[in-house]
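The structure's right below; bear with me while I get my questions together.
Removed from the display is one protein chain of the complex; every other protein chain stays in position.
In order of appearance the chains are A, B and C, and numbering begins at 1 in each one.
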Amino acid sequence: MKNTIGTSVSLTVFGESHGAAIGAVIDGLAPGIPVDEEFISAQLSKRRPSGKISTSRVEQDRFSILSGVFNGKTTGTPLTIIIPNENTKSSDYTVGPRLARPGHADYTASLKYHGFEDFRGGGHFSGRVTAAIVAAGAIAISALNSKGIKIGTHIKSCGGITDREFGNIPEEIDMLNGLDFAVLDPEIAGAMKEKIESAASEGDSVGGVLETAVTGFPGGVGEPIFDTVEGLLAHALFGIPAVKGVEFGDGFKLAGMRGSEANDPIENKNGRINMKTNRAGGVNGGITNGMPIVFSCAIKPTPSIFKTQDTVDLATRENAVLSLKGRHDPAIIHRARVVVDSVAAIVLCDLLAGRFGTDYLSGRAD
Amino acid sequence: MKNTIGTSVSLTVFGESHGAAIGAVIDGLAPGIPVDEEFISAQLSKRRPSGKISTSRVEQDRFSILSGVFNGKTTGTPLTIIIPNENTKSSDYTVGPRLARPGHADYTASLKYHGFEDFRGGGHFSGRVTAAIVAAGAIAISALNSKGIKIGTHIKSCGGITDREFGNIPEEIDMLNGLDFAVLDPEIAGAMKEKIESAASEGDSVGGVLETAVTGFPGGVGEPIFDTVEGLLAHALFGIPAVKGVEFGDGFKLAGMRGSEANDPIENKNGRINMKTNRAGGVNGGITNGMPIVFSCAIKPTPSIFKTQDTVDLATRENAVLSLKGRHDPAIIHRARVVVDSVAAIVLCDLLAGRFGTDYLSGRAD
Amino acid sequence: MKNTIGTSVSLTVFGESHGAAIGAVIDGLAPGIPVDEEFISAQLSKRRPSGKISTSRVEQDRFSILSGVFNGKTTGTPLTIIIPNENTKSSDYTVGPRLARPGHADYTASLKYHGFEDFRGGGHFSGRVTAAIVAAGAIAISALNSKGIKIGTHIKSCGGITDREFGNIPEEIDMLNGLDFAVLDPEIAGAMKEKIESAASEGDSVGGVLETAVTGFPGGVGEPIFDTVEGLLAHALFGIPAVKGVEFGDGFKLAGMRGSEANDPIENKNGRINMKTNRAGGVNGGITNGMPIVFSCAIKPTPSIFKTQDTVDLATRENAVLSLKGRHDPAIIHRARVVVDSVAAIVLCDLLAGRFGTDYLSGRAD
Partner (left out) sequence: MKNTIGTSVSLTVFGESHGAAIGAVIDGLAPGIPVDEEFISAQLSKRRPSGKISTSRVEQDRFSILSGVFNGKTTGTPLTIIIPNENTKSSDYTVGPRLARPGHADYTASLKYHGFEDFRGGGHFSGRVTAAIVAAGAIAISALNSKGIKIGTHIKSCGGITDREFGNIPEEIDMLNGLDFAVLDPEIAGAMKEKIESAASEGDSVGGVLETAVTGFPGGVGEPIFDTVEGLLAHALFGIPAVKGVEFGDGFKLAGMRGSEANDPIENKNGRINMKTNRAGGVNGGITNGMPIVFSCAIKPTPSIFKTQDTVDLATRENAVLSLKGRHDPAIIHRARVVVDSVAAIVLCDLLAGRFGTDYLSGRAD
């Protein structure tokens, strides 16, 4: 399915950085979900670059919903949303004789598409296409919210600075979703931004780790082998440019623990079964256990840097030195957090629709 | 598709720990691939427990191929391989009133299957089913080998001991595939095993990290969004019980680097384009770049430990204390490495067949 | 997915006519569905050849359930059922120098599998594999029955003899399911059998049309474009060897009608909305309307005939004349009817699970 993820609810993403428009099709969403265009705009604005820590290419992200919405609610048929590209400066990206940018997909795209790819601004590989994911994801997030399911992401680490851990998750999700720069500890936002600006001033970039929590998601969802909740989420999350690692709960830290530390003890607390700890990140055997689903994504530093780099010319295959010009992000982690939420929301809607049927997320009175 | 992974080449896994048999169906394999039953046995023996560092339940893993092989070669139609369960002691697992084992899927299975699940020995959630994956994966590995593609995994860390890094990968893969306890530095095998035995002696268990390398895999394979090489591999790898994290190349370490450190410079070396470093693990923009594909899996410590644990009784939902008896692995990382190779091999065959057609892996003369 | 059909509930079929066993994996079935081994046997016996109108190769069809059933009920994990091949006489099929049998897949298999195919008795293309479909389908039929959904098929025409049309469908389905030779009009069974025997006596074979009805299936199931109820059923039904046409309701006859004849008027009859006629076969716009789902399959005459036929030798590619020996069916339509029911039942279970969730067919108390 290539540029599509999901079975019961699916998302297809299309478009290129400097083409007419980017967009997305969500299919399988329940009918009757309110589509809040202001919320879509607000989500897009979280992804939109702003300030010194982002690129100066700013798109207005004026989206249009072409299908699947009627009287302000989802119809249940494919919902297509497009965002025209407005602020494109292709000249910035013309690096003379098509030098492959290290860390980008220029070279691999040329292997796969034999030179027919739209290479302007990274084309289909540009982070630009994530705007379409965010627009579509906003509707999925609305649907989850209406079922009492919340999702939020914080910058766990960036440029060597580490945020504090999740505590009272549902409240913290609300707090994070109100922030432009999503950290749990407000004291560290400045320090992180300084690290980004410092890298920018050196023509360099930084990465980081995003940690996401989902609350209110029912237990008993997911499949034992292959269509595990971890596998489905990871499959989709690796589709976000720059994600190079995904872990659940304590993830790689679990590898260094003993079983007696890593196992989450189970208890009946006032009639509700839950785990005393949540090292598993809410999933056992691929199936949700009713605890918050928690996962982290490693975001590599933005590959577009101003330092000179060794590379090859894709036309001649000869060695060359690349000095990038143009507008680039010294970090995308603060913008990527809403993309992670959006991708995860689509996968979670898919899981719920598969488990409980296509009307589960519907706004209709049962 | 639930217990199935793959599109052009797919693997379906079935069976329960104490049922009649476990097994797997591979569909979409090219016709004419030699099926080497000795190699299948050898792979199974790498997964089979042995010595003090494993459970004392030892299955002979006498597999039968029911379909899809004719005159010693794949036919191209579905290949089904089953392994009867022989050494089952269900009494070991009867922990009285169905106490959910922390870290296992007992509780989540009860949420999903409402008590109809075969809970004996973990049922379908048992690591036992990975034997079927290994048997099927052996054929996929043979097919890859015939194309000059090699795959091998080492124990990167276990019980706090760390192996050295990959160096000359193709040779090291051959070396690793000849070992029962797969480490690059032979000096540390003893230390790791001591850590496992030490945990065992305390009724506890350990986890670790497995790192896998694939050489000879062509560039230009994979899709930009969603069906990325990373996403497809991670989707499948999270299906292995105990995997809680997957990262590519330098993975989570990339999150702490600057772009100038993380980008792999590109060069034309004697007419062949390659990267001077391989921090990306052989994949850019979801597509292979011709460098070795390198990824790591976090393996949590075996959840079956002999220490008493807090839990609930699934029948009464009341709080309880669990003291496990029976035969359990203090570590499964040394056995899991061949499962990782097998799962990865299936995914890689799927990618190749999708990219180059169903005859690509065929043994036929072209 | 090749030998797999279905999304929420899927069926994978494997095996060859003269291999060790044929079998099937059903995945996604709800937990708690009673598995009635006697009913499976009874369904298999409807497919088993008997009498002069069938081949003399009679298999006992002693099936084994390898996984997915515990305490007599489905667990919800993959259910694998195998049927060993016992009565194989490969010598019958050795027609000297591999002459392609006209109307069979011998030639097309050689194009696809390059000679690696198991050609004995048609291999994977043999009608034999439909026994596995019937065994798996029996469980799907049980699940549907427990929800008040019935399915039955009659031989609408065979050898030029035509059965009467459906009347009181639910009762007729019960009646048909009790018959070995399924016709609505008991008077014509003899005439049809005579036609088959007459063809057999001339070394020839006959085909026919099967018409299937499903009652009790809820309305509002199916998708508008591509995953229509018609499309999903047809996709699966064409997987039955010998099916060369599928139509819904009045099907091809509708093509000759005017709109005023073809449209089914709608009425509210005692509070229940239904159609006054059912020319659409229970589906409008790809979605069920609550009326019986009715469809017909064209079954071509068995291609194995004793008359001499022009063909080629697959080894030498030279022209040749084929005179088949061995045991062959002069008709398979009376045996195919239970295969049609089985395939349809899997698709209908898939549709219900996708629409109403994985527990819909569960036997659990809600």
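Just so we're on the same page, a contact is a pair of C-beta atoms (placed from the backbone, for glycine too) under 8 Å apart; a residue touches a chain by one contact, two chains touch by 3 or more.
This is a predicted model, so every value here is computed, not measured.
Q: Sort through C:Pro78, C:Gly207 or C:Gly357 and give me the one touching the missing partner chain.
A: C:Gly207
Q: For a quick check of understanding: of C:Thr55, C:Thr88, C:Asn145 or C:Asn263, which residue touches the chain that isn't displayed?
A: From the options C:Thr55, C:Thr88, C:Asn145 or C:Asn263, the contact with the absent chain belongs to C:Asn263.
Q: Touching the absent chain: which residues on subunit B qualify?
A: Touch with the absent chain occurs at residues 7-8, 77, 224, 354-360.
Q: Can you list, in ascending order, the subunit A residues touching the missing chain?
A: Answer for subunit A: residues 1-4, 7, 10, 12-16, 19-23, 25, 27-28, 31-32, 64-68, 70-71, 73-80, 82, 112-114, 116-118, 123-124, 359, 362, 364 touch the chain left out.
Q: In terms of residues, what is the contact footprint of the unshown chain on subunit C?
A: 1-5, 7, 13, 100, 102-105, 107-109, 111-112, 124-125, 129, 157, 160, 199, 204-209, 219-228, 230-232, 234-239, 241, 243-252, 254-268, 271, 273, 275-276, 280-281, 283-290, 298-305, 307, 309-312, 317-319
To be clear about the criterion, only the chains that are shown with their structure count from here on.
Q: List the centre-to-centre spacing of subunit A and subunit B in whole Å, with centres computed as mean CA coordinates.
A: Result: the chain centres lie 27 Å from each other.
Q: Quick check: how many Å separate the C-alpha centres of subunit B and subunit C?
A: 38
Q: Averaging only over C-alpha atoms, locate the centres of subunit A and subunit C and give their separation in whole Å.
A: Taking the mean C-alpha position of each chain, the two centres sit 45 Å apart.
Q: Quick check on subunit B: which residues sit in contact with 2+ other chains?
A: Correct list: 1-4, 7, 13, 112, 124.
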